[in-house]
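First the structure, then my questions, so here it is.
Of the protein chains in this complex, all but one are displayed in their positions.
Chain nomenclature is as follows: A, B, C, D and E, assigned in order of appearance, with residue numbering initiated at 1 for each chain independently.
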Amino acid sequence: MLQGINLACIRGDRELFKNINFSLEAGGLMQVHGPNGSGKTSLLRMLCGLSNPAAGEIHWCGTAIRSLDGDYFAAVTYIGHLSGTKDDLTVIENLCISSALAGFEISVDQASEALKYMGLSERESLPVKVLSQGQRRRVALARLLICKTPLWILDEPLVALDVMAVKLIQGLLEQHLQQGGLVVMTTHQEIEITTAPVMQLQLA
Amino acid sequence: MLQGINLACIRGDRELFKNINFSLEAGGLMQVHGPNGSGKTSLLRMLCGLSNPAAGEIHWCGTAIRSLDGDYFAAVTYIGHLSGTKDDLTVIENLCISSALAGFEISVDQASEALKYMGLSERESLPVKVLSQGQRRRVALARLLICKTPLWILDEPLVALDVMAVKLIQGLLEQHLQQGGLVVMTTHQEIEITTAPVMQLQLA
Amino acid sequence: MFGWIIKRDLLLAMRRQSDVLTTLFFFIIVVSLFPLSVGPEMNMLRTMAPGVVWVAALLASMLSLGRMFSNDYLDGTLEQMLLSPQSLSLLVLGKALAHWLVTGVPLVLMAPILGIQYDLPAEALYVLTTTLLLGTPVLSLIGSIGAALTLGLRGGGVLVSLLVLPLYIPVLIFGAGAVEANMAGVGFNAHLSLIGAFLLVSLVFAPWATASSLRVSLE
Amino acid sequence: MFGWIIKRDLLLAMRRQSDVLTTLFFFIIVVSLFPLSVGPEMNMLRTMAPGVVWVAALLASMLSLGRMFSNDYLDGTLEQMLLSPQSLSLLVLGKALAHWLVTGVPLVLMAPILGIQYDLPAEALYVLTTTLLLGTPVLSLIGSIGAALTLGLRGGGVLVSLLVLPLYIPVLIFGAGAVEANMAGVGFNAHLSLIGAFLLVSLVFAPWATASSLRVSLE
Amino acid sequence: MSWSSVSEFFSMGGYGLYVWGSYIVTFICIAGEILLISNRRRTLEKQYGLIHGVNRKRDSK
Partner (left out) sequence: MAINWFKYSSPASFYFLAGKMIPIFVFAAVILLIAGLYVGFFVAPTDFQQGEAYRIIFIHVPAAWMSMFLYVVMAFWAGIGLAFNTRLSSMFATAIAPTGAMFTFIALWTGALWGKPMWGTWWVWDARLTSELILLFLYIGFMSLQAAIDDPRRADKAGAIIALVGVVNIPIIYFSVQWWNTLHQGASVSINQAPSMATTMLMGMLIMVLASWMYSIAVILKRARVIILERESHTAWVAELRKKGAEQ
């Protein structure tokens, strides 16, 4: 489904990586490894279509993503280093609106449900700015429960999460993979996915 | 040396914790544990003197910190969720200036030395904004090599760091403790300090 | 989608009512500063009035441009919008419209009262309000391009003014000109239709230009 | 410490020259907008000139207030400054001084040229420059209070103007007043000494008020 | 008393618009202020489950 062909990335006068090739099938997870600054975030942003590779092509279901445009975006959920939440809106408003903007209009009940799953049911109506670092992260990740797109691209989703929350996310990933979804992710923490084939991509 | 007496914290209409008591001696490490949103960051900011506890007192060498003011600040190094680096300055400028503002004026060579230790020697003269998440974190943490204050207060110092960097920090901590320093820190990741007494404080 | 964006931005504005109010008060205060620095002679003030009100409206609208995208940018929402399957131009149009509703409309409503402070005659007040009604959406639309281009550049707040002010000048000239023409007893319809034309043109092109700028800024 | 703060802020300003330049261009553009919207009669323009230049300087200085602390706040540097063992008031004074060097001084240097555009006589130009030289530091100092109070409040950019503009009014009145007095052939020394007095008072009190505001804002 | 008829009273010697304009707006402001406060109080009471009667009893004890 998702293919990277001879990808290369240049930042400033530094070549971060080149000749990266991979092919990820439905139900597969790709973990991108590498020390700090090896280009993991840069690679993930390319895979989303947010930036263009210095060389090489990215294919989705056999078509180059740059020619797919909007259609490709409809298939991707990206959660990056930044959480994409509005400080002034409440937790539940944030979730409803960010889902709607991603093309999934949901009812307040559905949102409540998702937040409950993420352990935020008591904070539902607080503005995000008063939340703790880990709680903000959970609000961002709650989108995974709602945006049922085939491809998830997650940049260090586990940062700032406590042990409970890490388990939750692990469960979510397994479920998504079982339903034939694809996941590309990076993390410096250990994560064990046993139910699906895991591909390791090592940078630098 | 550092004592918390009956500390309480109220955020909004929620009481995060109360009756927290601890006493940390020279050479001791206190790890603050607790799930997301349990008030770890809030506690650490109180210990720095950035915010006031809703009840209770914090003592440093037997004196309440609110009456020590500047003298106390001279004894503390705090590294929080935010890294406190200026995007537009280069790595080395950042380190020099942030150290100088903390009261430690250093030469460029000393700064270079510290950055080399943190594995950033090749990026010394890049502006911080082009660095990766982990590299930014390293720049912030490089201050630990320079600011030889007795008390370190670290809020999730390991976030976004790769395995190598985690080892580095671990080494730094051990060394600081051996020299009679005090450390208060939070982290959701595992960290093993074997050379010093470790106190665990569990919130909620 | 379009609806959601507007709804969200209005919600945000309501949550921080201060946003709406402060743009408005900025407008009021700037207009009130001029008599203080120029002196209280009414004849002089009356001649200056259309120009001052228009410049103040333009500055007020421009100052709030910073908020149009930058908050969304800083917290990553904008990244998510770019990844949304809907047309980005439409999204941008929604944001510009919301911006106008939040900043432009209050200015239009306030202008007659400020005109009274400068002792403008009733008909001139009416013309002033009409030109502002037609002109402020143009300011929001053109402004969105500047806001998108300067995104993420620190100090963008002032840079945006540099980019945007020259583009605002035609609107300013014809807006203030219409009122002056009316006060001089000349017809002002030509002025109005020109501003209308600006509005149409910017409705068509600005969202597209803004969308492309956003893509560039976030690359 | 004081030196380091100034050095750092100047370094940052140099890294982003656009910051300095854009404040300056904002000033120039606002001053140049008026003839466009008011019309080209020279007599009228000459009477307006001191007022317009002063209002523009005030707005330009005010607009750059946002940057005074907010960047430091967002990236956590400010937290570190509060934790620094040195006196916070001194740090704040350093930041205000740096702000003035970066935004105030260019305005002062530019003002005579703009005055020429409005056909001001030579002596009036000299008075204008002197008042700006004395007055702009007051703007930076008073502004720092507003900037510190609105820290971290979204939409603070406009809120700060609401807080700070009324406090700027005396400086504005005497600044523009001195030039007008000179043009009317009256003495302007009283005006100058008053501005000087404002400067002294704000030098003493503003850093202290700003420091307390910062502690409040970061609590 | 300087009024001989009601209509004279309302015309205020030709200044009716200004005089009544002032008074009416003033009273609208006052009424608005009072209304706003009691609204704020009512929402609070609803939220707290305070019943007005109880509250009053408690106050006047």
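The working rule: contacts are C-beta pairs under 8 Å (C-beta built on N, C-alpha and C of every residue); 3 or more make two chains touch, one makes a residue touch a chain.
What you see is a predicted model, and the numbers here were worked out from it, not measured in a lab.
*Asks:* What residue numbers in subunit C mark contact with the hidden partner chain?
*Replies:* Here the touching residues of subunit C are 16-18, 21-22, 25, 28-29, 32, 35-36, 39-42, 45, 116-117, 119.
*Asks:* On subunit D, what residues meet the omitted chain?
*Replies:* Those residues of subunit D that touch the unshown chain are 145, 149-150, 153, 155-156, 159, 162-163, 165-167, 169-170, 173-174, 177, 181, 186, 194, 198, 205, 209, 212-213, 216-217, 219.
*Asks:* Touching residues of subunit E against the unshown chain: what are they?
*Replies:* Touch with the absent chain occurs at residues 1-3, 9, 12-15, 18-19, 21-23, 25-26, 29-30, 33-34, 37, 40-41, 44-45, 48-51, 53-55, 58-60.
Throughout what follows, only the chains that are shown with their structure count from here on.
*Asks:* Between subunit D and subunit E, which partner chains are common?
*Replies:* none
*Asks:* Determine whether subunit C and subunit D, two copies of the same sequence, contact each other through the same residue numbers or different ones, counting it as same when over half of the numbers at the interface appear on both sides.
*Replies:* Both copies touch with mostly the same residues.
*Asks:* If you average the Cα atoms per chain, which one ends up farthest from subunit C?
*Replies:* Farthest by centroid: B.
*Asks:* Distance from the CA centroid of subunit C to that of subunit D, rounded to the nearest Å?
*Replies:* A distance of 24 Å separates the two centres.
*Asks:* With centres defined as the mean C-alpha position, give me the subunit B-subunit C separation in Å.
*Replies:* For subunit B versus subunit C, the centre distance works out to 45 Å.
*Asks:* Which integer distance in Å separates the CA centroid of subunit B from that of subunit D?
*Replies:* 37
*Asks:* Can you tell me which residues of subunit B touch two or more of the remaining chains?
*Replies:* If we look for residues of subunit B contacting two or more partner chains, we find 81, 87-88.
*Asks:* Mind pulling the residue numbers of subunit D that touch at least two other chains?
*Replies:* 16, 71, 74, 154
*Asks:* Throw together a list of every chain pair that touches.
*Replies:* A-B, A-C, B-D, C-D
*Asks:* Touching subunit C in the complex: which residues of subunit A?
*Replies:* 48-52, 70-71, 73-74, 76, 78, 80, 82-89, 93, 97-98, 100-103, 105, 127
*Asks:* Can you name the residues of subunit C that touch subunit A in the complex?
*Replies:* 1, 4-5, 8, 11-12, 15-16, 71-72, 74-77, 79-87, 91, 218-219
*Asks:* With touch defined as at the start, can you tell me which subunit D residues reach subunit C in the complex?
*Replies:* 16, 18-19, 22-23, 25-26, 29-30, 33-34, 36-39, 44, 47-48, 50-52, 54-55, 58-59, 63-64, 66-67, 71, 74, 153-155, 157-159, 161-162, 165-166, 169, 172-173, 175-176, 180
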